[in-house]
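Just dropping this structure here.
Removed from the display is one protein chain of the complex; every other protein chain stays in position.
And then chain A:
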């Protein structure tokens, strides 16, 4: 790890997800994937989308260290997160090519637009996926960032099923899993939809976190 982690000292973490082990695994993975990403788009300015941005650390890190020439779009259900990503980017070097939207996954993105998608999902297995709170002040916003229903995969599966619509032809997708998500089943599910998945990041301790890269089968 050589690139600095963006500062988030301007944020309070009462209502948005505080960068944690999973976040840092994604940063490490993106750093190790940098040459792959850069060589993948030799003649195109890529459009990057982070789904469920939280504090905005991943987008800011990518904007300033990995992909200087790209357009950055972000989505989050949580209005506090939608503002936080702009603050984090602005406090760490600028928001020139960044725009933040309040959206469920990528449901309002134009078809076949996104070249690089990164998703750190609510991956903790639970009986339910929480409802979207009706008030901006609610503390339930934090639950929404964590709890992923059965196998922790209910939210991720909705995105997986929409990838063929969201992604450009040469699109690259990075998704984080914990061991209880059974990522090998997600790889199979995506394979049947025409995507090839490979593990590109791993923390063997704790929750057994992994990051997989998905690209369309040739």
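Quick note on the criterion: a contact is a pair of C-beta atoms (placed from the backbone, for glycine too) under 8 Å apart; a residue touches a chain by one contact, two chains touch by 3 or more; residues count from 1.
Convention: contacts and distances are computed from a predicted model.
Asks: Out of "glutaminase", "pyridoxal 5'-phosphate synthase (glutamine hydrolyzing)", "Multifunctional methyltransferase subunit trm112" or "E2 ubiquitin-conjugating enzyme", which one is the UniProt protein name for the chain not included here?
Replies: Per the UniProt record, that chain is "Multifunctional methyltransferase subunit trm112".
Asks: Among A:15, A:29, A:55 or A:100, which one touches the chain that has been omitted from the display?
Replies: A:100
Asks: So one chain is hidden, and I want to know which residue out of A:27, A:109, A:147 or A:211 touches that hidden chain in the complete assembly.
Replies: A:109
Asks: Where the complex has a chain not shown, which of A:40, A:64 or A:165 is the residue touching it?
Replies: Once the missing chain is taken into account, the touching residue is A:165.
Asks: Under the stated touch rule, tell me which residues of chain A contact the chain that is not displayed.
Replies: 44-45, 47, 69, 71, 73, 77, 79, 82-83, 96-97, 99-104, 107-111, 113, 131-132, 165
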